[in-house]
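The next block holds one structure in the form of structure tokens; read it before the comments.
For this view, one protein chain was removed and the others were kept in their places.
As written, the chains take the letters A, B and C, and residue 1 is the first residue of each chain.
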């Protein structure tokens, strides 16, 4: 497979490079960046010395259509909405790692992202790439909307319980914690080491753009009515997301039913590890494509608390994108992704 | 005031030393530790060189009753329950920084702490030291149960809303994040740098001993029926607690009513700073006795999300203990506590 | 004392605010910033809420000369060189926390800083403010050049040994490690959390502008010929500098002579703590004005290795500036600076 990457200098882009370099079927033919055009990847990321030293080219959709079998777009939001119409032509497959094709309508996107994306006809072509839940559609699509980092952990946590009708969709609260790579590589006071280190804080309470992505997908895939609170937090670490999700159990739901729902949902899914009663640490999936899920039933309150951890740059971005690429090209899901977490 | 400290070598104990050394009315007459008897404080904590170099004595209740006007007990749980009966005599006042006198009955303590504490007659003597809410009783007591770190931030967040009947006491979820000092100075795999750094995890889900302390106090002080979920998390930082609390608003509750409840509760309270709509960082109260509280109304879900930050070692332990000492001796609450947070 | 602060929004400036707020003789009359004019300090630093909420004014030298007894300049290098000629008039005293008046000639400054500073006549008026070594001159000056962070730790380490002629001035190597506050609050890729965290690196090898400041002062104060290597490193922490200095011992120098030199130099100096044979941690001086110094004689190699730790924002900047202010106004050196380190 010949591969192009647009936005290769962001954290998701450079992680795509890392993963694809050891993928047995992948061949990176070109990397593109508008902000760093003319530099080599090694100049922007010295850790790639002797490994990947290609020049960063200006984005050229015609060249990509010609050279590549698949293109990954790992730009900030608001870019791929404009690029995709120029790319979707002929054999080229597109995986958009940004948020531009995830929400059901341009209006919803405008409301939560505060900017414009593609028209409805392009959004309608996109398949949502939650690999474990949407594999059949993923295999057929030419335009894939790769899930957001927070939605990945949240959806994998909640879908089994909603699908089996075990929890109340209106009772859900998701308290999420992320490492700083989630904020991107752009320099700002909010990502300054001294302002983040030895501190934790919430942000965008009630306003984060991943909220509608989570709600919409839960409803689409399970038919349940869902309205939830989602609160992201910034944690002084580079990588990792932990979501702590709370939901009220429906009457008569037992621990066994919960365990059964998870077992049924994730049987044969190589990247989901079920750890009932445990306390997964984000470090335990560091650098890998795993999502570890634990659950705890609190009989006092009638709630289930679900803990899920991912590496936000891997399963929450580049890793799941490669997993989806594998599905789109008929390869085993794990091809090029069999990384043991780097611990500690 | 002549002061003794039992358990001076833990993180709360040594913070008491720091705070009391610059307190204009305080005179530390002796420090006690069973684990480090015979060493000097400087041997255990080199940062105290030239500042505080007293020997650590074996615990001697008779000597304390004789020498001290007040004794702070900053031991692990299960110790002060045995010591207090030997200390409560004559003029001596006792502030217990551990959890032994916080819960209403020995049975409740046994259930959540898994060990024994004092008998009911001693528990009944203890006043719960949430300074901003219980000042009149604090001023009169000789035995003060200093609040836990998580309860302090949680209670200060929720009490105004429950007191004004603005939220549903059964809907409350508290998702709490703490720095590692909360785990104490004892060496264990769970506090090993490499196991904590670059990671976040939950612990004791549904089982943390601060849960009944929070519920009991909310009900005692507001008369409301409360049953809540409390989930603590370990964050890779030394100091700081952030609590993110969620509650369903009662019908017709407006942002103005919420603001009014907080303003009414904390008018004239020097250590509570109200920051509606903001995102307080734990670093913004580092080393100080402040509790910063922000709230966000999410109209989509009908919930209020309350963010509160404290330094767990100060307002969550030693600082509030000194604040209570001030109250017990008729001093202004802020005496010796007017620290600007150390930022960054 | 009425005090103005220029550059109050940098890390040194806001630390000056913290220290001066509890200084019994200090009254901050105005804070100035060209980059944030019109905002309040609380807007720029929320941790100052309810504590210090003054507006940030545009720099106005005439107003400062009128209102203030002393002005601190805590701007980036290259600014105070222009301001001082407008400030040095009448009774006003000036403490420059930046580097503009530390080097002996404008040419030397140009060579190492790559920009212009004041003319020779103003440089000649400036007294170098290494409090423990230059107190008599400091007491008399109206223009004080506050030492750099690295030079403070280095000079306090090396001066006693050079003064007593115990080490070879040409053999000295200083390997220095600093927290990220040393890089200032400006956002850049170099201070981005993810680029600094979980990493250590050197920078400006052989080129750091503190090198001539160190050499010049060592020679001026001891008469010894000095030529040294100085290498700074960036450590993933907020505050703290550790200097590890290496020097060849002259013939016949014993451990006792070394201990004697330090004892003689720092007898009665309240902010220097001598810890022979120990391994001081930067955390042990966190938030305080102490410099802890340890030394180890390596008989195999005939070298002495000196370890010194300071809080770069306190003893390395704002704290030493206040110490110098105390000297300049005839106050005890420790006034307003008797902080116990915040540990841990």
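The rule we apply is simple: a residue touches a chain if its C-beta (ideal position, glycine included) is under 8 Å from a C-beta of that chain, and two chains touch if they have at least 3 such contacts.
Since we're looking at a predicted model, the values are computed, not measured.
Of the candidate positions A:151, A:169 or A:287, contact with the hidden chain is made by A:287. Considering the whole complex, the residue from B:2, B:22, B:163 or B:197 that touches the absent chain is B:197. Residue-wise, the contact with the chain that is not shown comes from B:238, picked out of B:238, B:288 or B:340. Within chain B, the residues in touch with the undisplayed chain are 11, 179-181, 185, 187-189, 191-194, 196-198, 236-238.
Take chain A: the residues that touch the chain left off the picture are 11, 14, 17-18, 21-22, 45-52, 181, 197-198, 238-239, 270, 273, 275, 278, 280-281, 283-287, 292, 338-344. Residue-level contact of chain C with the missing chain is found at 173, 175, 177, 179, 194-195, 197-203, 205-206, 227-229, 231, 233, 235-240, 242, 244, 246, 279-284, 286, 296-298, 300-301, 303, 305, 307, 309, 344.
The working rule: only the chains that are shown with their structure count from here on.
At the chain A-chain C interface, residue numbers used by both copies make up over half of all numbers present, so the two copies contact each other through mostly the same positions. Averaged C-alpha coordinates give centres for chain A and chain B that are 39 Å from one another.
With each centre defined as the average position of its C-alpha atoms, the distance from chain B to chain C rounds to 37 Å. The geometric centre of chain A is 46 Å away from that of chain C, both derived from CA atoms. Residues of chain B in contact with two or more other chains: 197-198, 238-239, 280-281, 283-284, 286, 344.
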